[in-house]
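Below are the structure tokens for one structure; questions will follow.
The complex appears here minus one protein chain, its other protein chains still in place.
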Amino acid sequence: MSDGRPRARDAGVQIGTMDPGPLNAITDVPDVRVGHVTLVNGDGPHRPGKGPVRTGVSVILPHSGNMFREKVPAAVFALNGFGKCIGQEQIDELGVIESPIALTGTMNVGILADGLIQHAINLNPDCGVSTSTVNPVVTECSDAFLNDQHGRHVRQHHVLEAIDGARQGRVPEGNVGAGTGMSLFGFKGGIGTASRVLSDDFGGYTVGALVLGNCGTSDQLRINGAPVGLELADNLDARAERDTGSIIIVIGTNAPMLDRALGRLARRAGMGLARTGSIAAHGSGDYILAFSNALRVPHEPESPTLEFKHVVETGPLIDALFQATIEATEEAIINALFAAETMTGRDGNARYELPIDRTVAILTRYGLMRLPIHR
Amino acid sequence: MSDGRPRARDAGVQIGTMDPGPLNAITDVPDVRVGHVTLVNGDGPHRPGKGPVRTGVSVILPHSGNMFREKVPAAVFALNGFGKCIGQEQIDELGVIESPIALTGTMNVGILADGLIQHAINLNPDCGVSTSTVNPVVTECSDAFLNDQHGRHVRQHHVLEAIDGARQGRVPEGNVGAGTGMSLFGFKGGIGTASRVLSDDFGGYTVGALVLGNCGTSDQLRINGAPVGLELADNLDARAERDTGSIIIVIGTNAPMLDRALGRLARRAGMGLARTGSIAAHGSGDYILAFSNALRVPHEPESPTLEFKHVVETGPLIDALFQATIEATEEAIINALFAAETMTGRDGNARYELPIDRTVAILTRYGLMRLPIHR
Amino acid sequence: MSDGRPRARDAGVQIGTMDPGPLNAITDVPDVRVGHVTLVNGDGPHRPGKGPVRTGVSVILPHSGNMFREKVPAAVFALNGFGKCIGQEQIDELGVIESPIALTGTMNVGILADGLIQHAINLNPDCGVSTSTVNPVVTECSDAFLNDQHGRHVRQHHVLEAIDGARQGRVPEGNVGAGTGMSLFGFKGGIGTASRVLSDDFGGYTVGALVLGNCGTSDQLRINGAPVGLELADNLDARAERDTGSIIIVIGTNAPMLDRALGRLARRAGMGLARTGSIAAHGSGDYILAFSNALRVPHEPESPTLEFKHVVETGPLIDALFQATIEATEEAIINALFAAETMTGRDGNARYELPIDRTVAILTRYGLMRLPIHR
Partner (left out) sequence: MSDGRPRARDAGVQIGTMDPGPLNAITDVPDVRVGHVTLVNGDGPHRPGKGPVRTGVSVILPHSGNMFREKVPAAVFALNGFGKCIGQEQIDELGVIESPIALTGTMNVGILADGLIQHAINLNPDCGVSTSTVNPVVTECSDAFLNDQHGRHVRQHHVLEAIDGARQGRVPEGNVGAGTGMSLFGFKGGIGTASRVLSDDFGGYTVGALVLGNCGTSDQLRINGAPVGLELADNLDARAERDTGSIIIVIGTNAPMLDRALGRLARRAGMGLARTGSIAAHGSGDYILAFSNALRVPHEPESPTLEFKHVVETGPLIDALFQATIEATEEAIINALFAAETMTGRDGNARYELPIDRTVAILTRYGLMRLPIHR
């Protein structure tokens, strides 16, 4: 957890130029909930299949209803598809998500897909009997450096617990849920989130980002444009210098958008990632999922046609949504770094937290604690 | 099983104009193996989560080596992406398959992905520890009509057993493995396979197809162009008339081809499906995976570059490969129908086998037992 | 032209099982218009850049308004992307078409794109000045066998004339417009069209297809499943036996559908093509464009959001639309063959018309003049 460490904005670091929502979290998007189950157990040498355990599961629920009965428009962009993104192929075809979105350590993905299937069955006894089956959405980053991945310590019941525990409000960040064992730009990484709110002129829509941050090498890290990673170079854990991680970015909005337009948001999230210095290295599976919960697609509509409201893509509103996506993504990644605390895992592998004081000092020296906005 | 029923060609039905390989199976592609685990248990009313059980797992092994260490080029085409095709996203990015290909009933996919992860760990203790994780490839059709899907009766060990039992040689068809509980064009469906061999002028390459056939309504079925389904209409089980199934088509070849060109083969397999009368109905998740085992991509090559041989795509060879793919797919689907025997499952649901005698009579009447080839 | 030859249905050949619209043409879709300009000039040896001329342009106008001001949802599927489909990339991004769709001989595509730009300027003087530019949609098949392609004899003014002359009502088929110099399954090919109308239970929507047919070898041709090409084998022009053509298929509907769902229709049109025996050979650029004119996307909407009606994709309506697409495509291709008359072009190259009497005799012998529908 990260209670002792400030979020970036609380430390005075203002990413971008748009205003965040009240929580500066994906949960600023009305009706979105996030849940985590964190598994930390054991120390010492790696006993493959046994431990130590540094892993977990995080879930994002696009709305508080029954996702199988009320699907939401969605899209996936594989900036670098080296990784698992179970469910992507059906999202591509039908343009909707019909299950909670689960994030976890790489080798847990099969178990979590199975857990989401059980979740759908529990809520919908007809699922896979008298109506169609469910498309579970599970994606991942590798927590191999700290965690015993062979054990797949996240079980089916953990994902059910994460869903049950999902809440609106403040989102725990850093070493929680799927973020428990992750590394980010050579430092300890994990879960981060942020949001942006459009002006009333643009409908007052909210865009939220939640990331599972596990990518990059320390020299790459940039914050608000400042080359923080290069400046912190003497603080680095040498073992972090291979960029073999990944990042999962989930974008949620209450702007009414269908799948194609959400795919456009997803591609912009990759630009937010680029601003943090990432090169989307080969070993980094960089997936972005974007959904809108302003629209609901019933599982089996009564009528032969549905009506959808959709944002106009030719006016300035869409550009505001693009910029909100980029900024929320960028800040969510930095928030993950600010929140995550030093952790030791298997074989004594240690991943050190971002030194906030030094980071703030660097940003101050570069004059980049905030951008020079002259409103 | 199907020992009492002839394959289409043995019954005198010759699909297309090219010659099959000696086994007329995907195992005509050198070094390809197929394994099945079939689960049939219980009768009577559906007890969700308990039974009756009519399901299984089938695996295709592109070569006999360690798939994680020696990957093969591959591509996926989602003709209708309503279904699960775990692993597609990484195949799109990297152009290779690095695990056995597992087929099963829809709700088992999470468990099988986990089973394939275990399989990779067993063979590669460094997988997910000191080297990257594995991308399991699992796809499915729904056996809901006959099987208790809620029970996910296929366990991790079943996929390991299917892999262990995978063999070259004759491929069991019909109600075996993943095909156990499937329906096809209103009749009992399941596993089918076929192959085509190119002439020596074209390198003598083999193209094999294996299908998990679970799609279509009875009126749609065409064999060699004859409207067999419409002719058999009075024989139909009324409950089969909703087209909510799927079909998975796996194409293997020993022609040296990389991912892009294999994607071209995959799209042609969809044309083979079309010849059987399918309309790729909404409810039918129609995925095609194509691989070549003539090329091997080492997991971590020593050298900075590799050499690949690749078929020339501008000459007649590629068209021969296209036609071989179409014909092998068409015949594999018909073989699934010929092999599958009547089965009763949950709630007394019965799916009846294709009446071979009447089918042959219809084809004879239409003069389409074979095409009029004047060589 | 084809006034002396019956259309397939007029000759008693009934493709598929659904009912066509009153015109059995893409113009059964309300407000769709089609125009042709046909260029036939000169004989004798090929004088590159000069003649002989056997080419033209065909245009499909999704509605009778200003396409730039009122765009329509659209999608493209490249079954075999060996060819030019100018405009596809923007259709992919924005999901709309904003110009007439122009078809022509391959080497004319640049000139026609320029002609469509001029057309947009003529109607919209602000286009490319104070508002955005236009995305012309031009696609093609090669008429190299009969025509002097080097001359690009279709000029900008021809596409303007084709648009001006576009009409609702009966659509000329065969050797007209872009179809003038085309070959199809070894015979003379060109323009063909057909339609299907859904029952009132399914909203009574119409699906129309128009093809520019220039693909296939004579042995491949199947009609209603019958191997007509193989039966006609002794009638063949040997020079047609290389499958280096292409086919363009345009699907229009008044069912309200957005781009993603239209992409699903486009993939089904490829299945209609497969039913005619095509293998989508390497040399054949096989593009399918699908649009719905039930929805209009204003160029610069006043409001920040729009409302769209959209067919439900989970019910039987979508499957009826899929089947309508397949059947209309199949019949449009056969209509192209029935309409096109023998033509001689450059260097005395001759492409012979499908012998309708023999074709009918073959279909009669196979019992496939119509499918055995027991209503």
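A few remarks follow.
When the chains are written out, they are named A, B and C in that same order, and each has its own residue count from 1.
By our rule, a contact is a pair of C-beta atoms (placed from the backbone, for glycine too) under 8 Å apart; a residue touches a chain by one contact, two chains touch by 3 or more.
Because the structure is predicted, anything quoted here is derived from the model rather than measured.
Note that the absent chain touches A, B, C when the full complex is taken as a whole.
For the options B:89, B:173, B:231 or B:259, the residue in contact with the chain missing from this view is B:259. Only one of C:24, C:38, C:106 or C:175 touches the absent chain when the whole complex is considered: C:106. Among C:48, C:204, C:298 or C:348, only C:48 touches the chain left out of the display.
Residue in contact with the omitted chain (choice from A:9, A:69, A:155 or A:267): A:267. Taking the complete complex into account, C:152 is the one of C:33, C:54, C:71 or C:152 that touches the chain left out.
If you put the missing chain back, the residues of chain C touching it would be 46, 48, 76, 78, 80-90, 92-94, 106-107, 109-117, 121, 125, 128-130, 132-133, 135-136, 142, 144, 149-150, 152, 244, 283, 285, 287. By the touch definition given at the top, chain B reaches the unshown chain through residues 93-95, 132, 202-203, 256, 258-260, 264, 299-301, 303-315, 317. Summarising the interface, chain A meets the missing chain with residues 17, 79-80, 219, 222, 224-227, 230-231, 233, 243, 264, 267-268, 270-275, 278-283, 313-314, 318-319, 322-323, 326, 365-368, 371-374.
The rule is short, and it goes like this: only the chains that are shown with their structure count from here on.
Two chains share more touching C-beta pairs than any other pair, namely A-B. Between the Cα centres of chain A and chain B there is a gap of 35 Å. Chain C has its Cα centroid 45 Å from the Cα centroid of chain A. The multi-chain contact residues of chain A, meaning those touching 2 or more other chains, are 93-94, 132.
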